[in-house]
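I am attaching a structure below and will ask some questions about it afterwards.
In this view, the complex is presented without one of its protein chains, the others remaining in place.
We call the chains A, B and C, going by the order they appear; numbering starts again at 1 in every chain.
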Amino acid sequence: MILETQNLRKYFGEVHAVDNVNFKVKEEEIVAIIGPNGAGKTTLVNVITGYLKPDGGKIIFMGKDITNASIYERIRAGIVRSFQLVNIFEGLSAFDNIRVAINSRERKEGKIFSLIDRDTTVTKEALQILDLFGLPKDTLARDLPHGDRKLLDVATAFALKPKLLLLDEPTSGVSTREKNKIMDVIIPAARKEKVSLVVIEHDMDIVFNYSDRIVVMHQGKILFEGKPDEVREHTEVKRVLLVG
Amino acid sequence: MSNIIFLYLISGLYYAAYLFLVAAGLTIIFGLARVVNLAHGALYAIGAYVAAWLMGLISKQIPPPLWYIIIIIAGAAGAAFVGIIIEPLLLRRVYGRLEEFQLLLTFAILLIIEDLELMIWGPYPLAFKEPYHYLGAVSIGGGLMYPLYGFVVIAMGWLIALFLWFFMTKTKLGIIIRSAAANKEVTAAIGHNVKSIYTKTFILGATLAGIGGAIVMPSATAQLGLGIDILVFAFAVVVIGGLGSLKGALVGSLIVGMTRVVGIAYFPEIELALIWLIAVIVLVFRPLGLWGRE
Amino acid sequence: MPETFSNPKEVPPEARSKLSRRELLGIIGGLVVGGAIGAAATYVAAPKEVVKEVAKTVTVPGPTVTVPGPTVTVPGPTVTVTPGARPVPTTPLKIGCQTFMKGGNAPLGVPLYEGLVAAAEEINKAGGILGRKVEVIVRDEAGTDETVKEYKRLVLEDKIDLYIGLISSANTPAVAPHAEELKCLSLFIDGCTDVVFDVVDRNPVYVFRNHFQSPDGLINNFQLMRLYKRKTGKLPTRFAYIHPDYGYGRLVHAHARYATDKVMPENVNAYEAFVKFPGTTDFSAYITKMLEVKPDVVLSSEWGGDFKAFYKQALGYGYFKAIPVFISTLSHGTYPEFLETDYPEGIGAGVHANYWFEYPLLDQNPVNKYFVDSYFAKWKRYPNFEAEGAWTMLWAFKGAVEEIYAKIKGGWPETEEIVPILERWAMVCPAGVWQIRKDNHNGYKDAISGVSINDPKLGFNKLTDPYYIRVDKISAPPRWQLEVFDPKGPHPTATADWIFRTWKKGELPDGVTL
Partner (left out) sequence: MISRKGLISIIRKYPIYTLIIIILLTLPIYAPSFFVIQIAYGLIFGITGLAFNLLLGYTGLLSFGHAGFFAFGAYMMSLPIRHTGIVHTLEVYLAFAFITSAALGALLGLICARRTRIFFSILNLSFGLIIYSFFLKFWGFTGGADGTHVPTPPLLGMKFAVDKEYWMTHIYYYYILAAFFICLAIFWVIVNSNFGKTLQAIRDNEIRAQFTGIRIYRYRHIAYIISVAFTGLAGCLWAPLNGHTAPEIAWWTYSGDIVMLTILGGYQYFIGPVIGGLVFNVFKIYTIGYTVYWMLLLGIILLILIFFIPRGLVGLGISIYNRLTHKKGSSKG
């Protein structure tokens, strides 16, 4: 068990965005979180990754209690996330985005007197990741097409060699053909690096094709979790998803 | 002894009154357009110069009581006129751009207006002759006197504060300006021409600064560099009170006004630094100022 | 060169050229090596212990003018020029001038330029100096930094032959060292702080000055006591002060305090304020504080636009009724028309202890009449002490050049030859008898102060009932600043040191009567 939350709570006034959620992720597992808008999916990820402070409950990551750990400590521990609205270093090239992430992972992002271009190991690794994600080397992040920007967001998170990668709608705002292309890059990469994935996703085909297990959230609670085909037949889930 | 304290209080209020007018203009413009208008000091100086120049011309011909209305109208008109020119022509082009360029543009306008003042009104300071003494002074006990005109300025400050509160909360334009400040896109969506709101707000701000300059003129002189000096104190007020908040500008100008008086009377060495120390302390504990919003 | 960007909304740059490691090293190497070569070249080229030969000073036995008996030398006909060994250049004599041309200080500064131009035109009409026409280049005396840079440019780029100017006591201490180092004859008009020749430039060679400051603070301080005694029959005990916060204000204060502590040991320093200058337009808090401490007399050295704001606000507070006697050392120093008829009467009138155009009386001093008439004809205004200073300085320079020219029989004299003549120069100028002292290159003339009175006919407030003190009674004797005064010591100037050591407690110094 790589991640476990024990009746995690997060309230915004009366709105119980996350209401006593016990969410579990196993090693090398790909978990999809689905549910109507406002079900608390993003809030759950925000609390796990330290972006929001929980109102109650505990988060155990690899046996350690990280409920009140800082963002910095969680990333060092191996919990990394990407963003629904793309957050990338606009003024830097894709290559530089990756290199900054690698430098941060290797704890040498603060080195003043070592020229970044002379660091061959980092450069080599960055190029590998660029190939893995099929991203161009020199174009500035801002000039990339929307699909590539989403990929770069994930790639930068990926470059931190996380143990648990949480992706917030990695394929939103992209055509279905592009969606599959993105997932066909992310999933094999995760498998190869033995990274467990948590993906918030709306597109049911993506959810059913790519995830090992699915968790359905509704009004801050986990309604049901199970294998993709179990979820497909579950009447209650269908009603919630259809009605929303 | 109490009348001396009263005199200190009044001179603090006097300084706070016209400082508020400049700061209010600065904070309204920032509240809406998110532009820090360094040229605002120049609008204050324009108000002062126009009032001093006009009074020099016509103070003989018109009856005394009218002087005070003429001064305010002259100052307001002069600054508003400059506002009408620079907002659509220059400022409108930088609203969307980077902060560095907005600051630099307003700095350029400040420099240009400083030299235009030199061109139009010449190198020497302009001053009024009579109106300040026309109202005479009132004895406040212990052989001490206080010029009635001081009360006029203080009253003017509070009146305009009241007017601004009324304008912003009760009039249609006021509410539109506040809504545009809160959310430009929505205001535009419901059919208001945001561009003209910007211009109107800027002119309102300019008028306030112009009036501020004009009402001080009878007791002082209009000289070059006036705009640059008042600006930094207006900044202190806006920073302490909170960028974009009128309440903040009012309280901020009172704080700065009183600090200056206390500094001059009891700690002459650090009088100037005192104001800025307060600004830094406020910014440390309340980064957005007392009532600022992001 | 890789570009960086701070905000996506900006136009994206071209794809930057990739820099290979070799080129990167090349550039850094080139830069550092270039710097090293430059530094080495300087080290080799620059001569070390060789002292440049300073021209031997020419000692010329000249007539010593007996000061008390005024020999009237009206600026008369020029000396006929005979071509000597060194031909007199025909190019115009370029004079660099710096003074306040705009802003709150312009009412004091512009007359300096006007006085200089008035003198230059008369000299040119009379054939110039040794046939050379005089040409004035004027630059605004802005902040201390711009003034220093502008001075260097006047000397090095405009190649001026002579420098006349400077008003602010912040600028003369800054410019004097550069004048000595750049060897440019610089005749300061104001910037009167004694610090220039007492501390900064103790053995001046190329720098002279029309007047200096200590008599200014002292005579106006005595005038305060005199007017208070005239009004109440006894001497004042509670003193208050309000000065501009720069050299001039600080030293007027220092000298006044030294004198008052000596003459009246039991005096009380009720309040002293140093106000940001220029640019203070709201004096209400300062006025309130002075009303609170209830002083007998107030000495100030505010002037220009700020002073006008001060006295207008003070009138509103009934300040001049509450304070028995007030004087500003420079209230009447700006051009006379600047101080309007709303200025209170019967209080002190300060003219920087130098000159008010009506005194000495025009019919008694033909030089003053000649100056006031020609100045008014040209500028339609009456002159102030800065105008008189510049006017006198240029005529003194002309006289010195012509005197040395007659001695060395020919050629335009070197600056090093003019300096000894100027060092013992004495003449009757519009302000009366004026003499430069050799040891500190300062101009000495008797100090004047007065009482304010409105003149409806002239339309401004003017000085009347002049009060004189001989300048040597209220300033350090010759060579005091070199032999006795220690610049690192407790006293700010030689005169303050002299007062501290020689004046007796509880008595007026000799030569001073109230």
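A few remarks follow.
Here is the rule we use: contacts are C-beta pairs under 8 Å (C-beta built on N, C-alpha and C of every residue); 3 or more make two chains touch, one makes a residue touch a chain.
Nothing here was measured: the structure is a model prediction, and the numbers come from that model.
Judged over the whole assembly, touch between the missing chain and the shown ones holds for A, B, C.
The omitted chain makes contact with just one of the residues A:111, A:146 or A:191: A:111. Listed residues A:17, A:33 or A:75: the one in touch with the omitted chain is A:75.
Residues 49, 71-72, 75-76, 80-81, 83, 87-92, 96-97, 99-101, 103-105, 108-117, 119, 141, 156-157, 160 of chain A touch the missing chain (whole complex, contact as defined above). Against the chain not shown here, chain C presents residues 1-7, 10-14, 17, 22-32, 34-39, 41-43, 45-52, 101-102, 139-140, 142-146, 148-150, 152-153, 156-157, 169-170, 173-174, 177-178, 181-183, 193, 195, 200, 245-247, 250, 274, 276-277, 488. Taking the complete complex into account, residues 36, 38, 90, 93-94, 97, 99-101, 103-105, 107-112, 114-116, 118-119, 228, 232, 235-236, 239, 243, 269-273, 276-277, 279-280, 283-284, 287-288 of chain B touch the chain not shown.
Assume only the chains that are shown with their structure count from here on.
Here the chain at the heart of the shown protein, by mean C-alpha position, is B. Between the CA-based centres of chain B and chain C the separation comes to 37 Å, rounded to the whole angstrom.
Chain centres here are Cα averages; for chain A and chain B they lie 51 Å apart. Chain B makes touch with chain C in their complex at residues 4, 7-8, 10-12, 14-15, 96-98, 118, 123-125, 127, 129-130, 132-133, 137, 139, 143-147, 149-150, 216, 218-221, 223-226, 229, 260-261, 264-265, 268, 272. Residues 6-7, 9-10, 101-104, 106-107, 110, 272-274, 276, 278-279, 281-282, 284-289, 291-292, 304-306, 308-309, 312-313, 315-318, 321-322, 338, 340, 342 of chain C are the ones touching chain B in the complex.
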